[in-house]
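With one protein chain withheld, the remaining protein chains of the complex are depicted in position.
For subunit A:
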């Protein structure tokens, strides 16, 4: 009994904060979505009828999906290199992967603006080199959002894959080659299947985080690439349309939950979110 009391005493403060500042507001949002401006499911019917909402949702899923795929491709190569080749520089490379975590997303996104703007570093360099005559539009379009999103999300893809790959002993590849498989074949048939859990974990993490991401798309999209979280802000801040904004938040939450539910069939969620080293 005493044990139990101590347990609750330890958990209580955090639980109180969560309930007061997170769960309670979320429930309120759900409430607002069916009461503002008038009681009923009016917000939801409006949401489903709205073309703009549909466009925004499609855009959100498209950006999240492309970001995930690019992060997985880049991240796989990076994780593979770090875990199999870099022996002396491994700590350095790991540090570089983790470095972005120590700089706020806001600052990193502004940094991309400096780089990608009309007269940003990239365009200036390309023009000075004579490769292009007019600046390329890197910003305020999907390309810019994608570039920055991939950069922000890359560590989330790399870390689960790295953990997974470092647990794979080199003797599997050697055994396969000793039994007659070429290097490429051994990689494809023996190594790659063993890395799939890490790929799924990393992919899921990036996808779910990307769905609700706000800062980077808002800054790099410049109001023209409106992903769902920015759309919600827009409704509430510009139009004071609390009801529709709340309904959209609920829709985003439900969409994310569905993604997780589907993913749970393929991925060990506990491992993905709770047991990363």
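Here, a contact is a pair of C-beta atoms (placed from the backbone, for glycine too) under 8 Å apart; a residue touches a chain by one contact, two chains touch by 3 or more; residues count from 1.
Criterion: contacts and distances are computed from a predicted model.
*Asks:* Leaving aside the chains on screen, match the unshown one to its UniProt name from "Fe-S cluster assembly protein SufB", "ABC transporter ATP-binding protein", "Succinate dehydrogenase flavoprotein subunit" or "Sarcosine oxidase subunit delta".
*Replies:* Matching the unshown chain against "Fe-S cluster assembly protein SufB", "ABC transporter ATP-binding protein", "Succinate dehydrogenase flavoprotein subunit" or "Sarcosine oxidase subunit delta" yields "ABC transporter ATP-binding protein".
*Asks:* Looking at A:54, A:118, A:137 or A:185, which makes contact with the chain not pictured?
*Replies:* Reading the full complex, the residue touching the unseen chain is A:185.
*Asks:* Decide which residue listed in A:176, A:228 or A:267 touches the omitted chain of the complex.
*Replies:* Once the missing chain is taken into account, the touching residue is A:176.
*Asks:* Please output the residues of subunit A touching the missing chain, sorted low to high.
*Replies:* Against the left-out chain, subunit A lists 169, 171-172, 174-183, 185, 189-190, 193-194.
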